[in-house]
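Everything on this sheet refers to the single structure shown next.
Missing here: one protein chain of the complex. Every other protein chain is in place.
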Amino acid sequence: MNKNSSNIMALAPNTSNKRETVCIFGTGDFGRALGHKMIQSGYSVVFGSRSAQTSGLIPKDAEVLSHTEAAQKAAIIIIAIQRQHYNFLTQLAEILHGKVLVDVSNNLKINQYPESNAEYLAQLVPGAKVVKAFNTVSAWALQSGTLDASRQVLVCGDDKEAKQMVMDIVRALGLTPLDKGSLLAAQEIENYPLQLFPMWKFPILLSLGLVTFFFFYCLIRDVIYPYVYEKKDFSFFIAISIPNRICPILALILLALVYLPGVLAAIIQLYRGTKYRRFPDWLDKWMLCRKQLGLVALAFASLHVLYTLVIPIRSYVRWRISSQTISQALNNGTEPLNTTNAWLSDSYLSLGILGFFLFVLLGITSLPSVSNNVNWREFRFVQSKLGYLTLILCTAHALVYGRNRFLNPSSYRWYLPNAYMLSLIVPCIVLVVKFVLTFPCLDKPLTQIRQGWERKPQYSE
Amino acid sequence: MNKNSSNIMALAPNTSNKRETVCIFGTGDFGRALGHKMIQSGYSVVFGSRSAQTSGLIPKDAEVLSHTEAAQKAAIIIIAIQRQHYNFLTQLAEILHGKVLVDVSNNLKINQYPESNAEYLAQLVPGAKVVKAFNTVSAWALQSGTLDASRQVLVCGDDKEAKQMVMDIVRALGLTPLDKGSLLAAQEIENYPLQLFPMWKFPILLSLGLVTFFFFYCLIRDVIYPYVYEKKDFSFFIAISIPNRICPILALILLALVYLPGVLAAIIQLYRGTKYRRFPDWLDKWMLCRKQLGLVALAFASLHVLYTLVIPIRSYVRWRISSQTISQALNNGTEPLNTTNAWLSDSYLSLGILGFFLFVLLGITSLPSVSNNVNWREFRFVQSKLGYLTLILCTAHALVYGRNRFLNPSSYRWYLPNAYMLSLIVPCIVLVVKFVLTFPCLDKPLTQIRQGWERKPQYSE
Partner (left out) sequence: MNKNSSNIMALAPNTSNKRETVCIFGTGDFGRALGHKMIQSGYSVVFGSRSAQTSGLIPKDAEVLSHTEAAQKAAIIIIAIQRQHYNFLTQLAEILHGKVLVDVSNNLKINQYPESNAEYLAQLVPGAKVVKAFNTVSAWALQSGTLDASRQVLVCGDDKEAKQMVMDIVRALGLTPLDKGSLLAAQEIENYPLQLFPMWKFPILLSLGLVTFFFFYCLIRDVIYPYVYEKKDFSFFIAISIPNRICPILALILLALVYLPGVLAAIIQLYRGTKYRRFPDWLDKWMLCRKQLGLVALAFASLHVLYTLVIPIRSYVRWRISSQTISQALNNGTEPLNTTNAWLSDSYLSLGILGFFLFVLLGITSLPSVSNNVNWREFRFVQSKLGYLTLILCTAHALVYGRNRFLNPSSYRWYLPNAYMLSLIVPCIVLVVKFVLTFPCLDKPLTQIRQGWERKPQYSE
């Protein structure tokens, strides 16, 4: 669906050299890749280098001069040098005065230096207009023209004119500039390409831990127990049956963990009688990764749906059903329809379907392009009202699935209850506490507190 | 998938106070929340208040002064007061002259006042540069740092410089400004947070009505009728069987209703011989909610798919199949394969799968981020060509499902036809009329009319 017209442009560049001259300091990989791309897009490019000799690696249409000469030829100078070598620029301060310096550098670690590279550059050459840009695109992508990933170039800088000039170059290269404001944003922009899903770490580690626990729990109950007592080999349960136990359990627990911090926050606020004190740090962090927790829960729920729907295709299930039918046939009789069973089976399936449907809806509204088109009131409605409805439906799905097994001693093996019973603890707690919080005697003060009212107004943070 | 790097920033703010001073009039909940957030982001904040005493609720790094004193300290003044109290600002007109006033107010109802609050403010203080902003974010979200919903801040104003200054603040708070143009857009921006899915009301009410009707229709035919005549208790059909009848019926009817207004519009244009007259109001409104109608239809189609795929897991279905097998076994015989039946069963399933697949494709292309990457010609191709193909496949799916039951008297109970027959009326009408409209004798004049030709060109709107 996404059109890549600018990709084509990259291959069949507009060669009419109408654009201005740009100077690049540094003939390393990124400098050369950027130079290549700029020449393709119609710019004249001058490289500034210590040894002003034409290296074989330099794009053939580019000139290579000394730093001083190169800087004089252009209004915009791209500093494609590593931060540790910035010092020499102080000697060029006079020539660089009034020029636009584009800092494209990246660090190796998040927050490696106290100030961002761009701010450091601005301190070294106070007379120049420093703009941070291009650090979020890769040399390899520029070179090969295969910019599959984000075409966004984050740009920041204190001088509006300079920023505008850089954003025009970004557009000319077929990329999309995104103005992030003043040079203060440089630190954030420099940290950005070093991140690897920072908000996903906790949800993924948590679910890995839970998966491991429940895997061995189910292995003991469903494979080792029947092997020990009945000498039956159910080791193939590892492929589908056990995953299909773990997935719904994790989906339900993680979904409940999405709504637990909100309930805890309400209790803390009621207890403190004010909303003007920070929550404990762990609660803050937990609240910030609720979306990710919910999406991981949705992933497990989707796997559960797929694992459930292939049940009738499994050769073990076909064998079991056919054995039952044959043994009934050999006994010359058909059992009558058990209406209660039909009710329970159909309603637990129906609850599951509706719960999953709402869950997918929640997932769709969390897509950035959808949630950007939704106002705060609508977002609250979907994430809170529909979210709790999803939790209620999924919990009911698990409860009806359990039916009367809760009190049945045969469902305890080695004193271990069925795994899904464990999964019901957190969701039930969340739903009960949430239900209690809707009582007027608690809901009214809570609403007041959230509107800014304080029980002891003399309290000052 | 969405990175929340700015969320982290909210918790570990940049405390180097390099930014300018901002004044906030009003120490209510929203003013304080905004002040908090601004201090976290490095701004100096001065509150303007009637009683210039430090209240316990004010963020501790902020100063509280009288309105006059506070206004003198900053170039930007955020008016966090309710519209009814704006009057007193006329007395400060002299001090506010040339300042940027940011109107953050919201109303309680859509179009509550004849002019927007921001325009009213601009009238009261003619010398100031009024900018509308921040009304779309919630105090609670600002306070807690959990901005899960849209980070977009809609901004409008007549003065470009002033707007730019406000947009820089928005960016500094980790939010995304969206320039909506001149102050005329303020009314729209003020109405925005009050909406609750306005375009979805009609499709959802319509489908609720249809769901209720078809629920009772199927209840009578499938549960009450067999109970009365055969004393059979099929009440458990309410859980899956009846929803699985209602969902496909609604999906088909709503999908046809997406294409019906286009067909009606064509007929009206052909009849009038011009495209330069407005359609009747109801048709205009109907055309505007076609996307929502289609998405609701897709939701019902998805539920239908899930309800259909769990059929072999249902305990009732397992019982029925096993009974049939046993009775055949007891009669010592296997029925031969009925090839016609196999053909019909397979082709109706296949038509349904292909129809649903195209339907999901239509749904994906209606995601804002996808449709923004598609040009008008491509969008028309997908929504019109693929859309009609979907309708044809889904209608064929229902027709083949029906097979020869249409004329079979046993499928009428209490003179009520099978519910899916009713669902075929609208789609068949749409497809027949659309087919007739492709005849050259109608298609040619229609194309001409749509290109601006008029049958009676003297007609003037």
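Just so it is clear, A and B label the chains in written order, and each chain counts residues from 1 on its own.
The criterion applied here is as follows: contacts are C-beta pairs under 8 Å (C-beta built on N, C-alpha and C of every residue); 3 or more make two chains touch, one makes a residue touch a chain.
Note that the structure is a prediction, hence the values are computed from the model and not measured.
Residue-wise, the contact with the chain that is not shown comes from B:188, picked out of B:20, B:63, B:188 or B:233. Between the chain not shown and the residues A:303, A:337, A:389 or A:442, the one that touches is A:303.
Within the complete assembly, B:309 is the residue of B:224, B:309 or B:399 that touches the hidden chain.
When you scan B:51, B:84 or B:334 for touch with the missing chain, the hit is B:334.
Of the listed positions B:25, B:259, B:300 or B:356, the one in contact with the omitted chain in the full complex is B:356.
Subunit B residues in contact with the hidden partner, per the touch definition given at the top, are 1-3, 160, 179-182, 184-185, 187-188, 191-192, 195, 197-199, 265, 275-276, 279, 284-285, 287-288, 290-291, 295, 305, 308-309, 311-312, 321, 324-325, 328-329, 332, 334-335, 337-339, 341-347, 349-350, 353-354, 356-357, 360-361, 366-381, 383, 450-452, 454, 457-461. One chain of the complex is left out; on subunit A, the residues touching it are 1-9, 11, 14, 18-19, 28-29, 32, 42, 56-57, 59-60, 136-141, 143-146, 148-152, 164, 168, 171-172, 192-197, 233, 235-236, 239-241, 243, 299, 302-303, 306-307, 309-310, 312-316, 318-319, 322-323, 325-327, 329-330, 364-365, 367-370, 372-375, 378.
Convention: only the chains that are shown with their structure count from here on.
Once the centre of each chain is set as its mean CA position, subunit A and subunit B turn out to be 24 Å apart.
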